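One chain of protein is taken out of this complex; the other chains stay put.
And now, chain A:
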Amino acid sequence: MINRRGVLRSATAAIAAAAFAVSGFAGQALAQDKQPITFALLQDFTGVYTFVSNEYNQGQQDYIKMVNATGGVKGHPIELIVRDTGNEPQRGIEAYNRAVEEGAVLVDFLSTPVSRAMVPRVLEDEVVMITALHGRGDASDGQTFPYVFPMMATYWSQASVLAKYIEEHMGGLEGKKIAHVFIDSPFGREPLPILRELAERKGFEVKAFPYPSPGNEQSATWSDVRRWGPDHVTIWGAGGGQPVSIRTAIRNGISPKDILSVVWLARTDMRQVGFEAAKGVKRFAATATGRDTPVIQKIMETVIEKGNGTGDMENVGNVYYNIGVATMAASVQAAEHAIENYGAPVTGPKLKKGFEDIENFNAQGLMPPITITEKDHQGGGYGRVSMWTGDGWEPQTDWITAYQDIVWEEIEENAKQFEQGN
């Protein structure tokens, strides 16, 4: 009996010692690493955004790996929560609630339906939501939407940049006929007010040509377009509908040179049209394409070449990959400002202020210089027009911004409607 009790006692002592040692080590480990900052990328990997989300998310993850490999944000590592929402609002809500419970201070849904559903929630919970190239355009109004950051050119700004390009590089706007061909959804209609207002000011004609969702059959629409005989065409779709638009336009005798597209047009789409056939198509570009910029070079060096890349190496430098990198570059910059100016730990309200401290940030040439203020969450609405040359995208202009007065009229009008419950 005594013997057994002795064994028991020594066993207890051993366990206690082990526990002590473990907790001691854990304590040390915690002291070395600063508290992580959690970003939640709750995106649509299986629904309708699959055309962009894989590359986009790969860029985001690679950039964060690069940041973590080079010392984190002022010593704080960034933790990512990546989940699929399937573009379903109710799954987005679940993923969001879970992420917030796990301490996320920033969410990115990359899905307009989900982001729209989440706007009231993030405003209430004081969690930053970035809505680069998706979501509500009027969220650029930082006073009405304090926690929502479009941070890149909204669809309104994209339309105004394309119009500016026509004005300056394609022989002016006056007297022209511009057809706006779009997927029949709120997203497709979004630029129409801007184009109509511009048409009135600059004296050109705009006509709307919707095609039914999902857009894999557009012949009827394009024969209407041909009959109208426009000088230029803006195409507003995403994913599978885009190459169909260009192909059907060419078949209807519209020169690819006269086609200007929303940001959603990538190499894969051009492959479907035919690299040669699509020569001359122009597109709004929100970031630089390719691997030449220092940021992408650094990712190559510290992440990809060490075999830690998130996905297919071929995607590195593609349009959507670079957009993903740019969103995270701006977010990390905001987190840095938050720690520097308001101190760790980073919370939603501090991160929001960090975003609003971003001034002339261009991620070393990857993106246009953005300046975010308390009022302007769009960052200026910069972008450029690039042209498909047969094997790549060639920038046609510098980073430009255009007619922001009209864009802001639209933003403020919509923001006012949001306050009234729309």
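Keep this in mind: a contact is a pair of C-beta atoms (placed from the backbone, for glycine too) under 8 Å apart; a residue touches a chain by one contact, two chains touch by 3 or more; residues count from 1.
Simple rule for what comes next: contacts and distances are computed from a predicted model.
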When one chain of this assembly is omitted, its UniProt record names it as which of these: "Cytochrome c", "Branched-chain amino acid ABC transporter permease", "Succinate dehydrogenase subunit B" or "Heme exporter protein B"? "Branched-chain amino acid ABC transporter permease"
Looking at the whole complex, which of A:R91, A:R226, A:K298 or A:K353 touches the chain that is not displayed? A:R91
If the hidden chain were put back, which of A:N54, A:Q158, A:Q242 or A:T401 would touch it? A:N54
Which listed residue, A:V82, A:A277 or A:A344, touches the chain dropped from view? A:V82
Can you tell me which of A:P77, A:G103 or A:G311 touches the chain that was removed from the display? A:G311
Against the hidden chain, chain A presents residues 45-46, 54, 57-58, 61, 82-84, 86-91, 93-95, 97-98, 101, 113, 116-117, 119-120, 136-138, 184-186, 189-190, 193, 310-311, 410, 414, 417-418, 421-422
